[in-house]
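Only one protein chain is missing from this complex, and each of the others stays in its spot.
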Amino acid sequence: MDHVTFFSLALPLIVVAAMVILHPNPVYSALFLVLTLFLLAVYFLFLDAHMVAALQIIVYAGAIMVLFLFVIMLLNVQSNPQEHQRKGLRTAATIGGALLVAELFLLLRRAPNGAGQSPLPEGYGTVVAMSERLFTDFLLPFEVTSVLLLVAVVGAVVLAKRHI
Amino acid sequence: MEHAHAIVPTVVHTVSYLRFIVLFPLLGVLFNIFLGQRLGRKAVNYVAPGVVLLSFLFSFVAFLRLPQDGALVDTVWPWITSGSFHVDFALRVDPLSAMMSLVVTGVGFLIHVYSTGYMAHDEDVARYFAYLNLFTAAMLLLVLGENLLILFVGWEGVGLCSYLLIGFWYTDDEKASAGKKAFIVNRIGDAGFLLGLFLLFWSLGAKGVWTLSFSEIQAHASALSVETVTAICLLLFVGATGKSAQIPLYVWLPDAMAGPTPVSALIHAATMVTAGVYMIARLHFLYSMSTTALAVVAIVGAATALFAATIAVVQTDIKKVLAYSTVSQLGYMFLGLGVGAYTASVFHLMTHAFFKALLFLGAGSVIHGMSDEQDIRKMGGLKNKMPTTYGTFLVACLAIAGFPGLSGFFSKDLILEEAFVSEHGSWLLWLVGTVGAGMTAFYMFRLLFVTFWGETRASPEVAHHIHESPVSMTCPLVVLAVLSLVGGYFTLLHFLSPIFGEPHEPHVPFLIRYDTTLASLIGIGLAYQMYVRDPDMAERFGRQFSGLHQLLANKYYVDELYDAVIVRPVVAASNWLWQVWDTLVIDGTVNGAAQTMDASGLLLRLWQTGNVQNYALSFLIGAVAILGYYLW
Amino acid sequence: MVSAIVFTPLFAALILLFLPKDDEEGARRLAFGASLLTFVISLGLLAKFDSGTADFQFVERLTWIEDFRIQYHVGVDGISLFLVLLTTFLMPLVLLASWGDVHKRVKEYLFFFLLLETGMVGTFVALDLFLFYVFWEVMLIPMYFLIGVWGGPRRIYAALKFLIYTMVGSLLMLVAILYLAYQHNAQHQNVTFDLLQLYNLTLSLTEQKWLFAAFALSFAIKVPLFPFHTWLPDAHVEAPTGGSVILAGVLLKMGTYGFLRFAIPLFPEAAHAAVPIIMALAVIGIVYGALVAMVQPDLKKLVAYSSVSHLGFVVLGLFAFNVQGIEGAVYQMLNHGLSTGALFLLVGMIYERRHTRLISEYGGLWKQVPLYASIFLVVMLSSIGLPGLNGFVGEFLILLGTFKANPWAGALAVSGVVLGAVYMLWMYQRVIFGPIKNEENAKLVDLSPREVAIFVPLLALMLFMGLYPQPLLTRMEKSVEATLKRVNVLRQASPEQSRRAQYERFPNRPPLDSPVILSSSKDDTELKH
Amino acid sequence: MITLPPVNWLSLLPGLILTVTGMLVLFWDLWMKDEERPLLAWLGLTGLVLTAVVSFGLLGRSESAFNGMLALDSYGLFFNLIFCLAAGMTLLMSVHYLETVDIRPGEYYALILFATVGMVLMAAGTDLIVIFLGLETMSMAVYVLAGIWRQRLQSNEAALKYFLLGAFASGFFLYGVALVYGATGSVQLGKIAAHVSEHGSSPLLLIGVALLIVGFGFKVAAAPFHAWTPDVYEGAPTTVTAFMAVGVKAAAFAAFVRVFLHTLGPIHEQWWRILWILAALTMTVGNVTALVQNNLKRMLAYSSIAHAGYLLVAMVAGKDLGGAALMYYLVAYGLMTLGAFSVVLAVGRKGEPNEEFSDYAGLGFRYPALGMAMTLFMLSLTGVPPLVGFTGKFYIFSAAVKAGYVWLAVIGVLNSVISAYYYIRVVVNMYMYEGEKVPDLLSARPALAAAIILAAIGTVVIGVFPSASIALARVSFLSLG
Partner (left out) sequence: MVPINYHLILSGILFTIGVMGVLLRRNTIIIFMAVELMLNAVNLSFVALARQLGSMDGQVIVFFVMAVAAAEAAVGLAIILSVFRNRETVNADELNLMRW
């Protein structure tokens, strides 16, 4: 990824991500999040992560975010009039956030920055490469994910079902 | 290597019957405690004096068997051994202690007998005799103790009995207080005594002599430096001022008159109060080493003699007069000790035991006859109603006044002479002593005249009841009167020479030779003038010198002074320590620590606002801090 | 045998739990019997004790926690022997006294008492620091309950104060114990909590000072040394009679025992360095305790503050670092156990009758209860150290030793003797003497045979220990000397001192020189033979 | 063609048994009558006992499975025992509790079992992703469990707070994983360890470490990441609170210790100061705040924070004794905390939770067994010998002192003193005040009674005779290599 591509993706990403948390209307926030996810997908493409990019759009932007939007609509939550009241927290959070980003910046700058990466193996980032890893070394996590999802399902049902 | 072993002057003969001298009174104590109440007054009246008589007999046996230049020692059991410290429970009879034990048991027996009459109407007689027997035992332990610690045991023991007996009529708060005061003032002295004992022990220990035994101390005393000896002697003397009622610790003795009169006679006149004199005599070899210590003893003694005499002049309570007189006479003994006239001093101790016991018993007889009245202003004219008492009292007064030929004369004269001529004496000491002697004669005869002569001033009911005391009381009076008469002829000088060395014949100037006689005659004459020939004169004087009179009548306000300077500040300080320092400061700090914790808890609790975003914020702060650590 | 003494009470306590709930009499008998049995067994120790050695006797050793080489290691020497005996001796008396003063939740009361006995005896016999610590803490809990449940109106505050205060010290001591164990590990390649092995550690002076401070704080709180004493009056005032007796009689001794057994021999140089501080605190404690005791309106508080004063003597004696001082201190521990224990019993008995402890409520009791008053008198005299009774021997030896170590401290401490007489006699006068001012007192009943039975052994022992202390002193001699040797061997003796030490072994030879006594004898510690 | 790697069934066995049991519970629940539902608890218990037995039997093995993703070692197995203890006791406590509240037993028991699966994975996982997934599995189940009493507002709120902060923390944790991955080129602990011991630390690694600390810090409830704990513990159903306090904390520590003491052990120098401060802060904040609580559950929540602090002390102390000390202490902590919560349950009754301190007034003498058990637990939590809490603390402070962290040990013991105050307050209330609360009879709740008795016996026996368990903890910890 060259500098032009990087910046032309990074800057919109930051702006859009910022809009997620800044826009008063939850629906818009969610939509901005979807946008962020899209941009990220594009970003992933440039990083040779084709499969991930696809999943990002299908699963994340497609499935998960729809769920979010659905709940927002369901609860019909409007922007909260008291949104801006807690000034102390806001100031503290802003300072904390600024410190965090500054620290991350300073620390990550020091990270080893070999721009010339190791040569990519054949088929890097493809479905084949992905699934090969997934069913060999990552077999156990893959199976564990099933338990995780089972828990999530049971949990969601227990909590959300009106009358059990 | 200048350490020299002094020759131990006495040959020790080990015997095992001395313990019985102490044991009999102790058995009497047990009898009185456990059986006295049950077996009744009669049994008590026989047993209590009986055991003392047995002690007297054993003392007498010991006295008779006393070898020419030796001592009898009875080691009963090893008492305390701790490291290099070793003390036996041992008793010793040598001329000094033999004389003392005879006086104690002899006078003690008489007073026990007297008490059976005096206490005839008291329901608690068993307890009384238990105390009295215990006192006898403790006193015997004191005089017979083979070492300084056993002496101290007796020393404390007699203090205890004094406490118990002064407060014998405990329902009277004042009497109980007097007992307490006696014990506490004595304890102050004892503290000094203990320190002296420690210093002596360790100083000798540093020379390789680990002992408190008198003979051993005597043998090695010369190894000690003069400074050390001075310190030891002065500390021990503090103890003596407490026990023997010298300035500044004499204050308890007048109050001690709250006890039954026989007790005053035995403890606060004849025996216990002389313990300090005995102790110094016992350790005379130490005192002789230190001019300073002797000087202090002499000055305190002389000062006390005069000081107490001045107070006695204006007292109106018959027992108080006698009490101050005792303090004064004890002053003479210390004066004697201080000028190195140990024999004279001990001699005076003995004669004083006779006549002062007699005086107290006489006073007791008077009080008994006057239905417990003690104020001499309400007496008068008793000489006809109580002839025996009067006669014996007169003998005693003459003896104490130093009337020539009676016991007091010899001993007092000896002391005054020595005060003048001894290398440790001075004309000033002599002068003070002589003036004091004159005053003694004056106040004693004032007492005699006011009490026994003239018209009775008692209320009719009391006057009606005035009677001579029973035989059990008058008999001891007579015996003591005889002793007061002839006591001066007991040749103690020679008897005690194994202890104090051969007496030397002092060269005494002409005037000094008759000082005692003169002083006593002047004193008696003055009293006669003031209280018999011109009874108003005393009152006139009193009015003319009302300030002085007040001062004397109030005993120089010493009690008040002590109260203001010591007692009150200490109590106030204690209260302050308790309520402010202990409760507020220390406990406040402790509780404050707990409260700080609690407050911190309340403060930290504010962290838990219940708001999930605040929690996230604290979370973020933590993360930022940790990242900051790595950045830094 | 030692284990039997430790665990008999515990065993009895467990049996007690299974007794029917309302069988109070049976529970009392069981507890009393068990404590009596324990006492009898402990007499066996006395009988078989060999006073010729400083070694620990009746030693039992079992591996307990393998990983830390922690052992169940118990044994007694001449010092702990008597403290064990004191504990087992007081316990039946206290339980006998409980017939009168405890009427609610009797079973639990007895349960905690027996548990307490196990803890106390265990503390005295433990030779493994871990074991010691376990017993040390175990003992806290029953005492806490005894104060908190059966105590007076402010019992909860007092109990909590007692617990927390003691814990602060003891937990810091735990860290110090751990440090020792691992220092041993560093030096000798094995970790151990065994006291006898830890004696062989070499520690730098700085280390010693820190560790000594940790131990000393714990013990100073327990003693209690001024200014750590404020828990004591509260605890005493609120505790039930039996609790007070044991608290004063035994628990406070744990502090002084701890100094003697642990703090001083483990850290001799630090102990020497601390002498001025500790002596100063002890002397302050003596005078301060006495003064404050003097003005107390409450009987129990008075006795409590008197304990502060008395224990000051004990600490003073310990830190004199000579035979007299330490033997006197150990002796005084026993004395204080007896006399203050008896005082608390007396106060308790009168409290049962009148339900007040205010001195001003009493007066003139002799008339009504002469037996009580007489016993009180003897106990009081024992407490103020009258010769012929036990208190004197201890106090005298302590002062003797202290005077050697530091004449000024000795001189100040002697004032405690005077003040002791002041507050005791004053109190006695106000309670026992005088006219009966309060009508209630005219109805008082004198001691019952059971109550007299409690005092007979106490008084007998007071008299015996006052007149014939030698059997006790002989048995503790070797142990005390061994402790002293530990304290002194590690110090570099100056040539002058060693010469004197040599001389002291042959006391009949004249001295080589005549040093000025006071100044040079100050830090000289003599050892017999 | 992909060839599946060989599957080491043995290493999966504990997790597998639990998963299957959980699913059985779910299925059986479908056709079960209401009054039979307690049987589900016994089914779950059977599974847990079986897991424990299997784990115990496997002790001593040392195998790596799934290409270094999962370990079959004594370390993980020892933790399995703790998890089974926590879950098993929770089930015992739940049997009667669920009858008094509106909670569906089927899902409840299944979720507890699934959460335990997650814990087992966390303890045995030797790959950050496995650990992460285990963590999420466990967390997800516990989020739901916290809010499973749907009618109770506090329960809802607890779940939401826990969830939001948990997800937030997961983000940090995952970020840490990412950076560690970047720094070392792998997420497998073995490879990370090899990389670290070869190359030492790098800035990227250290940020990763920092973020991992944050993530673990949240799960173990270390200050300042602890703030959720009191609210969630108070709001969640009591049984779940107990489960969280013991199980979740143990699991988090299991992974924490494996990652830090073992994998990142070579760069101990780089992180011990952070944990030192966290430990000191956690102990102090937990204890001091607990002082002013009036609700027993909330007090126990703060107490659990404080105990996390003690456990962190063990981590600071590091490899030599620290790890084993931590494992032993977790057993101790588990026993006494579970016991304490059991008593809290026993004192409560339907519609009347009786969780305030004042509700305990006078209980001690009226219910001697209950009182005695609670006293034991409280004293043990304080660290009074010879109970297990003391032995555990002794072990931890030993480790600290041995490793040279004397001052941390001092802070620790001073904190113990503070803690005495509030633990003893419970005892004070039980024995020194009068009250008239009447809890349901314990004899009508045998399962709960069994839990209390079990915990009490454990508290005493393991405390007085700790040798065996200490040895086991030591051996297990050493199996980490």
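Each chain carries a letter (A, B, C and D) given by its place in the written order, and its residues are counted from 1.
As a working rule, a residue touches a chain if its C-beta (ideal position, glycine included) is under 8 Å from a C-beta of that chain, and two chains touch if they have at least 3 such contacts.
Since we're looking at a predicted model, the values are computed, not measured.
Undergrad: Checking the contacts here: which visible chains does the omitted one touch?
TA: Hidden chain, whole complex, touched shown chains: A, B, D.
Undergrad: Can you work out which residue in D:Y181, D:F365, D:Y433 or D:F465 touches the chain that's missing from view?
TA: Checking the options D:Y181, D:F365, D:Y433 or D:F465, the one contacting the hidden chain is D:Y181.
Undergrad: Return the single residue from D:G47, D:G88, D:P230 or D:P385 that touches the missing chain.
TA: Counting the whole complex, the residue in contact with the absent chain is D:P230.
Undergrad: Residue by residue, what part of chain A touches the chain that was omitted?
TA: 1-3, 5-6, 10, 13-14, 17-18, 20-21, 26, 29-30, 33, 36-37, 40, 43-44, 47-49, 51-52, 55-56, 59-60, 63-64, 67-68, 71-72, 74-75, 77, 79-80, 82-83, 86, 89-90, 93-94, 96-97, 100-101, 104-105, 108-109, 111-121, 124-125, 129-130, 132-134, 137-138, 141-142, 145, 148-149, 151-153, 155-160
Undergrad: Please give every residue of chain B in contact with the chain that is not shown.
TA: Contact residues on chain B toward the absent chain are 605-606, 608-613, 616-617, 620.
Undergrad: Since one chain has been left out of the picture, which residues of chain D touch it in the full complex?
TA: Residues of chain D in touch with the missing chain: 129, 132-133, 136, 140, 143-144, 147, 150-151, 153-154, 156-161, 163-164, 167-168, 170-171, 174-175, 177-179, 181-182, 185-187, 230-231, 234-235, 298.
As a convention for this text, only the chains that are shown with their structure count from here on.
Undergrad: Can you check which chain pair, C-D or B-C, has more C-beta pairs in contact?
TA: B-C
Undergrad: Using the average of all C-alpha atoms in each chain as its centre, how far is it in Å between chain B and chain C?
TA: 36
Undergrad: Would you kindly tell me how far, in whole Å, the mean C-alpha position of chain C lies from that of chain A?
TA: 71
Undergrad: Would you give the residues of chain D that are in contact with at least 2 other chains, written as numbers and ranges?
TA: 203, 206-207, 421
Undergrad: On chain A, where are the residues touching two or more other chains?
TA: If we look for residues of chain A contacting two or more partner chains, we find 104, 107.
Undergrad: Would you tell me which residues of chain B are touching chain A in their complex?
TA: Residues in contact with chain A: 611, 613-614, 617, 620-621, 623-624, 627-628, 630-631.
Undergrad: Going by the contact rule at the top, pick out the chain C residues touching chain D in the complex.
TA: Residue positions touching the partner: 64-68, 105, 108, 130, 133-134, 137-138, 140-141, 144-145, 148-149, 155-156, 159-160, 163-164, 167-168, 171-172, 174-175, 178-179, 181-182, 185, 191.
Undergrad: So in the complex, which bits of chain D are touching chain B?
TA: Checking each residue of chain D against chain B gives 160-161, 164-165, 168-169, 172, 203, 206-207, 209-211, 213-214, 217-218, 223-225, 227-228, 230-231, 273-274, 285, 288-292, 418, 421.
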